[in-house]
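Then we have chain A:
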Amino acid sequence: MTSVTNGITIERWTRSSRLALGSVALALALFAIAPLALGAGAIDRLTALFIYVILAAMWNALAGFGGLVSVGQQVFFGLGAYFTIRLADAGLNPFLSLFAAALITGAISLPISFFMLRLKGGEFAIGMWVISALTHMLVNLDRLIQGETGTSLISLNVYDSGTRRVVIYWLALASMAALLGILFALLRSRAGAAIQAIRDNEDAATSVGVRVIATKRLLFVLAAFGIAVAGALWLATATTFQPKTYFSVQWTAYMIFMVLVGGLGKFEGAILGAVLFFVIETFFGSMGVWYLIGLGATAVVFSLFLPHGLWGEIERRFDLRLLPVGYRLKLPGPTKIQWNQ
Partner candidate 1 sequence: MIDTLIQGILLGGYYAVITCGLSFMFSVMRIINLAHGSLAVAAAYGLWLLASKFGISPFTGLLIVLPVMAATGWVLQRYLLERSARGGALLPILTTFGLAIVIDNLMFEQFGADTRSLAPFIGSLSYDSWELPGGTYVGKLAVMTMATAIALLGGLQVFLGRFALGRAIRATAEDPDTAGLVGIDARKANALAAAIAMVTVGIAGAFLGMRATFDPYSGGPQLLFAFEAAVIGGAGSLWGTLVGGIVLGLAQSLGAQVHPQGFLIGGHAVFLAVLFARLFFTGAPFIGKIGFYKTGFTKIRAAIRSTP
Partner candidate 2 sequence: MTVLSVQNLDVRHGLLQAVRGVSFDLAKGDVLALVGANGAGKTTLLRSLAGAHLPASGRIMLNGHDMTAVPSHQRIAKGIALVPEGRRLFSQMTVEENLLLGKSAGRQGEWTVDRVFSAFPNLVPRRHAKTGHLSGGEQQATAIGRALMSNPDVLLLDEVSLGLSPLVVDRVYAQLQTLLTSGTTIILVEQDLGRAMAVASRVICMLEGRVVLDSPAKNVTRDQVTKAYFGLHRDSTGRVAS
């Protein structure tokens, strides 16, 4: 807390947020030791949850903070899995391949960003989908993949299934924690101020000297890397790689659902959305097509009536900041001025 003058203070942490950060640390520790007590099915489900959180947080970083709505993020999910297969086939340790693949995908996203970030709004959104469709076709051309037939991450078979499951679980947990940490730190840094300025008003941000494109590029590459990590981890749990499954627009649909429901542009919102999605999938996933119809309809309803999602609503009603990425002024009186939202 920094004292400015006359009792006005600038808050970056609130009591509830200190508490929240403590709880996050505790939860992570509990998750880390959980495999000792959980069965195989539960471990697999939690691994999926961690991957969903990554996807939601990364899509939110791009759309919620960078103002870049993409319906082609499955391209990075697919590339993360594809490069893992490629690297493992070349003899690299499969677990190492997961992260090397994500790094390669992140590197590839850089030249793509020079191109795509010049597009605006819906053009960027569908343009990314075209990139994804084209990449899907090109991956199909790789003989190793055998077209839509696909292939598997066979080198994982050297580990017994129990070890494999737990290692992937820990990797997913660690990746989620690391990516959320990076995003949180980024949003609280100087770049974070720029990011939020862009989110609130891009033209105004430009006029006060925010490097809009550079900041957006940072988010674009981070999102590409994070989603590639998710894709690689998904491959590790599923072992089979069919291009059609990984380059499916459905992944983006899930990301959009999670972020819209949780709260577009809210750090905590994406996590909440992922958890909700996970719960909904657990209970209704078996309903097949009606489940998907429900997801789509929910997304439409939220975009129309609750565009800031559930977390936006919670913040508004209870004035709650658990993981504050902004600043707020605390006046001596009862009023509070906030400019982090």
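One rule holds for everything that comes next: a residue touches a chain if its C-beta (ideal position, glycine included) is under 8 Å from a C-beta of that chain, and two chains touch if they have at least 3 such contacts; residues count from 1.
Keep in mind how these were chosen: all candidates are chains of the complex that A comes from, given by their letters.
Computed from a predicted structure; not experimentally measured.
Engineer: Considering only the touch criterion given at the top, point me to the candidate in 1 or 2 that touches chain A in this complex.
Structural biologist: 1
Engineer: Given the complex with candidate 1, which residues does chain A contribute to the contact?
Structural biologist: Residues in contact with candidate 1: 63, 67, 69, 71, 115, 118-123, 125-127, 129-131, 133-134, 137-138, 140-141, 249, 253, 256-257, 260, 289-290, 292-293, 295-300, 303-304, 307.
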